[in-house]
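Worksheet: one structure, shown below.
Only one protein chain is missing from this complex, and each of the others stays in its spot.
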Amino acid sequence: MSKEEKKVNRRDFLFTASYTIGAVGLGAVVWPLVHQMNPDKAQQALATTEVDVSQVEPGNSITVLWRGKPVFLKRRTQDEIAEARAVSLTDLPDPQKDEERVKEGKDEWLVMLGVCTHLGCVPLKDKGDYNGWFCPCHGSHYDVSGRIRKGPAPTNMEIPKYEFVDNNTIKIG
Amino acid sequence: MSDHEYIPKSKAGKWLNDRLPLLTLGAHLTDYPTPKNLNYWWTFGGILTFCLLTQIITGIVLAMHYVAHADLAFASVEHIMRDVNYGWLIRYIHSNGASMFFLAVYIHIFRSLFYGSYKSPREVIWIIGLLIYLLMMAAAFMGYVLPWGQMSFWGATVITNLFSAIPLIGESITTWLWGAYSVDNPTLNRFFSLHYLIPFLILGLVVLHIWALHVPGNNNPVGIDIKKPSKDTVPFHPYITIKDAFALLMFMIIFAGFVFFSPNVLGHSDNYIPANPLVTPAHIVPEWYLLPFYAILRSVPDKLGGVILMFGAIFILFVLPWLDTSKVRSAVFRPIYRQFYWIFVLDVLMLGYMGAMPAEGIYLVLARVGTIYYFAHFIIVMPVVGLLEKTDPIPMSISEPVLTGSADPALARKDNEKI
Partner (left out) sequence: MKRFNIKSLLFIAIFLLASSAKLYSAGGESEPLKVDWSFKGINGKFDRASLQRGFQVYKEVCSSCHSMQYLSYRNLGEPGGPEFSEQEVKAIAASVEITDGPDDQGEMFTRPGRPADKFKNPYPNVKASIAANGGAYPPDMSVLVKARPGGSNYIYSVLVGYEDPPAGVTLDDGVYYNKYMIGNKIKMSSPLSDDIVEYSDGTQATVDQMAKDVTTFLSWSAEPELEERHRTGVKVIIYLILLTTLVYLSMKKIWSRIDTEV
């Protein structure tokens, strides 16, 4: 390689190195500016909530606010569970077995986001043609397992991540 | 400017350029002939652009989380510092960025004062620059109010109360500014709105500032007019872009030093006390970059007089191109003016120091001396020295002293200062 060529190579390397290192820095600067819009630590702290369900009788339900949305916690009677399990999957617009929507050994408890999967209204409890919930906005009917049966909603009401901390406490999120 | 027609290389480029000449603009900026002897004092324009963009970007991000209500503002800033992802970083960049912005603008202004960059034909560039400076001070003042600490509140009270000194309409103007009968929530809300607005006004003025500059081209340390392009100039890219990048990186190291290791040293601890209208701090002081004007304000026993002199101290700068009678631009060749320049720098620093001290005793005396000298510099020194001074001989071109081995060592030294 001639001296001139060697010089050009060294110069290109220097410029390439400068640009590359500079680009890395630029990326490092952009990340905080983007990440600051993600949920902050206070939001994340409220990301889980523990609910005391010891006062809920079979057949009743309570509603709590979690991540800004309502969560229905219904304690079903044995009859209601049987009713849910008797439904044939072919009758369901969004086929799903009742067993898949509850925790093993805790079949009484239905924990789901109280948000209609059509356009986001909050369905009313103990209403509708299927002994479950009815959404007044556009007429979606949900059954006793929170599954859509009739109406414009495409899917069953969403089951969030939850677990039983003990027999009386459910941790959502 | 007579640029030869720029022809874009690609068809897409030509299509766009025919409809909006962005590529022609780009070529103009890239090829823009710049004096090759510019020293590092000329890098601060680029640094200031970086500062403005930094403040705008961090400011917009902060505005996503800040709440402009008297009951919530202080808490919202703490929320940013503690909970928002990288909130502490963005906040400290913004607060220290304001100081760095003013550090750069003062160096930039004092460069112009030394090298005569305000003189014909660059008067309009100078005036637009002063308008930018005024808007910077307004934006900084209002920005400081937003955290709603003790200094925020009381600094706002002191400065807005100044308007009541105006005869007849003063009280009404002050109430109108406040939107209430004292600095209160309405004041905070409108300051937030205006604080968000002003940087974009500054951005517009910066475009005009650079446009006006590109007509005659840059001044240079020797202060002589040069032909462009010629052997006295270099294309802006890559020569000046790389030099500006180097200077900017050095500036950023200092900036980072403050942000990461001493983020509150330039501020005042009282501003971490939530605003209390019933308790006045022992010493109300503005941020450091406003101190010289604060000293001038307080050196006059009469309220209206103080206000007039304080604004006068800025407005006198507007007429500087006409106060300076010298036919020679650069202080490099003005041995008498040079002395007065450095005395003026000392005077401004002293005024700044006095602004931080209570307005009593020796501090008040010195503030008054400093104020009188400040005005004397513009009203007496500039015209008189310009007329009477015997200037050093100036070179014919920038390259000439190097090529012809000019006798004046001072010239040769300044020329070699390019890197």
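All chains are identified by letter, namely A and B, in their written order; residue positions are counted from 1 within each chain.
Here is the rule we go by: contacts are C-beta pairs under 8 Å (C-beta built on N, C-alpha and C of every residue); 3 or more make two chains touch, one makes a residue touch a chain.
None of these values were measured; they are calculated from a predicted model.
A.B. asks: Among B:S10, B:T30, B:S172 or B:N264, exactly one should touch the missing chain; which is it?
C.D. replies: B:N264
A.B. asks: For the full complex, which residue in B:P301, B:P358 or B:P393 touches the chain that was left out?
C.D. replies: Spelled out, the listed residue whose C-beta touches the missing chain is B:P358.
A.B. asks: Tell me which of B:M250, B:V365 or B:I380 is the one touching the absent chain.
C.D. replies: B:M250
A.B. asks: Just checking the interface: what residues of chain B touch the absent partner chain?
C.D. replies: So the residues of chain B touching the unseen chain are 36, 75, 78, 81-82, 88-89, 92, 231, 234, 238-239, 242-243, 245-246, 249-250, 252-253, 256-257, 259-261, 263-264, 269-270, 272-274, 282-283, 335, 338-339, 342-343, 345-346, 349-350, 352-353, 356-358, 399, 402-403, 418-419.
A.B. asks: Against the chain that's been left off, what residues of chain A make contact? List them.
C.D. replies: Counting only chain A, the missing chain is touched by 11, 14-15, 17-18, 21-22, 25, 28, 41-42, 45-46, 50.
The definition used in the following text is that only the chains that are shown with their structure count from here on.
A.B. asks: Any idea how many Å lie between the Cα centroids of chain A and chain B?
C.D. replies: It comes to 51 Å between the two C-alpha centres.
A.B. asks: Contact residues on chain B for chain A in the complex?
C.D. replies: My answer: residues 57, 61, 64-65, 79, 82-87, 89-90.
A.B. asks: Hey, which residues of chain A end up touching chain B in the complex?
C.D. replies: It is residues 32-33, 35-38, 40-43 of chain A that touch chain B.
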